[in-house]
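Just one protein chain is left out here, and the rest sit where they should.
Letters A, B and C mark the chains in the order given here, with residues in each chain numbered from 1 onward.
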Amino acid sequence: MIIERAYIKSNREVANNIWEMHFEAPQIASEYSGSGQFINILVMNAWNHPLRRPMSIASVVKGNISIIYKIFGEVTQLLSEKKVGDEAELMGPLGNTFSNWKNGTYPILVGGGVGLAPILNLKNECDTHHVKYDIIIGARSGDEHFMDHEPEKNIILSTDDGTIGVKGTVMVPLEKMAKENENPYLFACGPEPMLEAVRNFALSNHIPAQLAVESYMGCGVGLCQGCVIHRQNGEIGRHSYHEKYSLVCLDGPIYEAKDIHFG
Amino acid sequence: MIIERAYIKSNREVANNIWEMHFEAPQIASEYSGSGQFINILVMNAWNHPLRRPMSIASVVKGNISIIYKIFGEVTQLLSEKKVGDEAELMGPLGNTFSNWKNGTYPILVGGGVGLAPILNLKNECDTHHVKYDIIIGARSGDEHFMDHEPEKNIILSTDDGTIGVKGTVMVPLEKMAKENENPYLFACGPEPMLEAVRNFALSNHIPAQLAVESYMGCGVGLCQGCVIHRQNGEIGRHSYHEKYSLVCLDGPIYEAKDIHFG
Amino acid sequence: MKQRISILADLRIKIGNETFDNPIWVASGTFGYGTEAPDLVDVNRLGAIVTKSITRQPREGNPPPRIVETPSGMINSIGLANIGVERYIREMLPIYENLSTKIIMNIAGTDIQEYVEIMKMVESVSSVIVGYEINISCPNVKKGGMEFGVDCDMTAKLTAKLRNITERLLIMKLSPNVSDIVSIGMSAQESGADAVSAINTVVGMSINANTGESNIHTTYGGLSGPAIKPVGLAMVHKLYQDLSIPIIGIGGIVNREDVVEFMMAGSVAVQIGTANFRNPGISEDILDTLEIFLEETHRAAATELIGAVKTHS
Partner (left out) sequence: MKQRISILADLRIKIGNETFDNPIWVASGTFGYGTEAPDLVDVNRLGAIVTKSITRQPREGNPPPRIVETPSGMINSIGLANIGVERYIREMLPIYENLSTKIIMNIAGTDIQEYVEIMKMVESVSSVIVGYEINISCPNVKKGGMEFGVDCDMTAKLTAKLRNITERLLIMKLSPNVSDIVSIGMSAQESGADAVSAINTVVGMSINANTGESNIHTTYGGLSGPAIKPVGLAMVHKLYQDLSIPIIGIGGIVNREDVVEFMMAGSVAVQIGTANFRNPGISEDILDTLEIFLEETHRAAATELIGAVKTHS
């Protein structure tokens, strides 16, 4: 884990209010261990926002790291105003990674909203390792999508309003695809209601699933005890020394669906 | 008095740590009434610095306003990072003006440090009105000067370390020039010790003097009662409803030396 | 002056028998006597103006430096500089006759007698003032002020005395510098206050590391601005749990979200303080955007927000 001043190599809006940024961050890139990990970004020196902002790593290519982010509040707004050549201070790589996706199961990747970054990252890793998979990306409307709906390549888009791809939530294509494939393993990232739906579906159908969860983080490194999520059973986490809660920054952000619940 | 979003037309370092910025601010320019007035600048939308920053107007030319500023802390630092085409929110014009400089007396203009802006402004007004004057500009060292030492044109520079112009404070040339001219009237702006020296010299030699003072300002418009300076006698100020103190933002920043003291 | 946008939501709020056009007021000491910035604000759009604290005699206030910025806030030690009640009656009340905004007069004193005397003087001459806000929480004067606000008995006694004098709104302004703001608020309620307002400034200090000097002449001053917003919200919410009289929320409000949060915590109205220094017209802007917020969230009335926070436990 490193703190590294990183050059911003690109910063552009890829869909409505959704941005992609590339950093030159060779040190963090060299410690990176797989999709699911995140960085903790400091955008400005001023202390009006004392805390860093966690962002999933969307890709790591030759010392360069990318993120995909949505403008929520002041800090992501400032991030979007950064220019090529500006700097940001990154802490990372943090957290654990998706696992078991190249062990003979059939990965179904599910991403919603800005929960795209780790899923796209996993998609690329699958491609690199010639692992076959399905991927489903959900959004409220077509303008939030920046990929193409290509069912023939197993890339399924869904929109709440039906403007692109399948109309409805990601659950519609997901339930279908989980049944069509043997040994499905779900990998999901997105807003909490989506994760909860995926979790319920997985548990009741006895399909294994890994969820990339988010929680409000103070430090990202185990100092503040702020980032807890509810544990389902007592057996996860080296770092989380309690039974009821798990520290997302150290023992997450990737959890088996059966190990956690959303309170 | 107006609040106006103004385009930044230029922003450059004119001497060591001293910057000049031009704004396109036609509304404020149209209400401007003379050198000594100031604007109250808001550099960013964030509220970590709740207060605006007062800056003297250094020039007004056809809807454009300039300031000369020194980087002291976070806000002036941010100001220096602004690019041409960026915006800032200006409130102004605020405060009163130098007076009596074209009434047959011989103006001696004295500026020190960043107290240059209103003095340069007055110099230009004297030029425009063909009023003859002397001007003395002091600095700690030569690298803080951005004008030339031209004694033949009555432009005298002084430096504490003697690197440019007269060695010593502005008081050395000032005392000499005040004696050489008839009906001298002093106009001074600069750090408090300089103003205090000018004031003492003026009072003990019965020479009239106007001082442009600074004080910590909360609002610039009379709402906070924060910006007071000590009154010497009870006869100044429409707005300052107290005997002991005067509101610099409304009844200043220009005062007759005899009317105030520095506590 | 700005155009009023079309209104759907009902912005009116009520305290005692008094109805206010909207819940956006300006806080005492941050808006002068209401007449200082006519170019920058249409005061008639404000729900109410709470005027600068008035004492029996005019007060010079404290020596400079009186203010300093701090992270997301500022400290002030003005020391209740004001023109005194006689000039207030003579010069200000006539001006207020011509405003359509409601005026709340803020009163400060060093002992009960002083508060009583000031109020009696105003009661005897004018009907333009709709109510009084009683400053028992100023941290910047040697005597009086906060002494009352940290003591239940003194608060009760003062409130009762003033209640006897006036039928207009009586609002006690509470200090956050106490172990238990609720008990002070209860004392005010039980002694007849129509409402409480909270919070006044938090005691703070600022030092210039380079010169070693205190940045405030009186060493301590009152911290205000966004930095104290969480403190104000907590205190308003605590008061709301136990008091039955309305609470007027104050503390670091700079935009409509802040207003919504203070109302959800239990405020019937709010006061904008430090934010006026950045922009004397900010309350009008906040009012406009609050109307839009209510419409967008399909709320028929601002009062729907009061106490609406959903707590987890």
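The definition used in the following text is that contacts are C-beta pairs under 8 Å (C-beta built on N, C-alpha and C of every residue); 3 or more make two chains touch, one makes a residue touch a chain.
What you are looking at is a predicted structure, and each value in this text was computed from that prediction instead of being measured.
Trainee: If I consider the whole complex, including the chain that's not displayed, which of C:A265, C:L287 or C:A302 touches that chain?
Mentor: C:A265
Trainee: Which is it among A:G113, A:G168, A:P191 or A:G218 that touches the chain not included here?
Mentor: Residue touching the absent chain, from the options given: A:G218.
Trainee: With the missing chain put back, which residues of chain B would touch it? List them for me.
Mentor: Touching the missing chain: residues 47-48.
Trainee: Contact with the hidden chain only, please: which chain C residues?
Mentor: Interface residues of chain C facing the absent chain: 63, 70-73, 75, 150, 177-180, 202-207, 209-214, 217-220, 223, 225-231, 233-234, 237-238, 252, 256-258, 260-261, 264-265, 308-313.
Trainee: State which residues belonging to chain A touch the missing partner chain.
Mentor: Residue positions of chain A that touch the missing chain: 1-3, 42, 47-52, 91, 215-219, 221-230, 241-245, 263.
Definition applied: only the chains that are shown with their structure count from here on.
Trainee: Which chain's mean C-alpha position is the greatest distance from chain A's?
Mentor: The chain lying farthest from chain A is B.
Trainee: Report, in whole Å, the distance between the mean C-alpha point of chain A and the mean C-alpha point of chain B.
Mentor: The answer is 55 Å.
Trainee: Provide the C-alpha centroid distance between chain B and chain C, rounded to the nearest whole angstrom.
Mentor: About 36 Å separates the centre of chain B from that of chain C.
Trainee: What is the distance in Å between the mean C-alpha positions of chain A and chain C?
Mentor: It comes to 46 Å between the two C-alpha centres.
Trainee: Do you know which chain B residues sit against two or more other chains?
Mentor: 47-48
Trainee: Hunt down the residues of chain C that sit against at least two other chains at once, touch-wise.
Mentor: Only 71-72 qualify.
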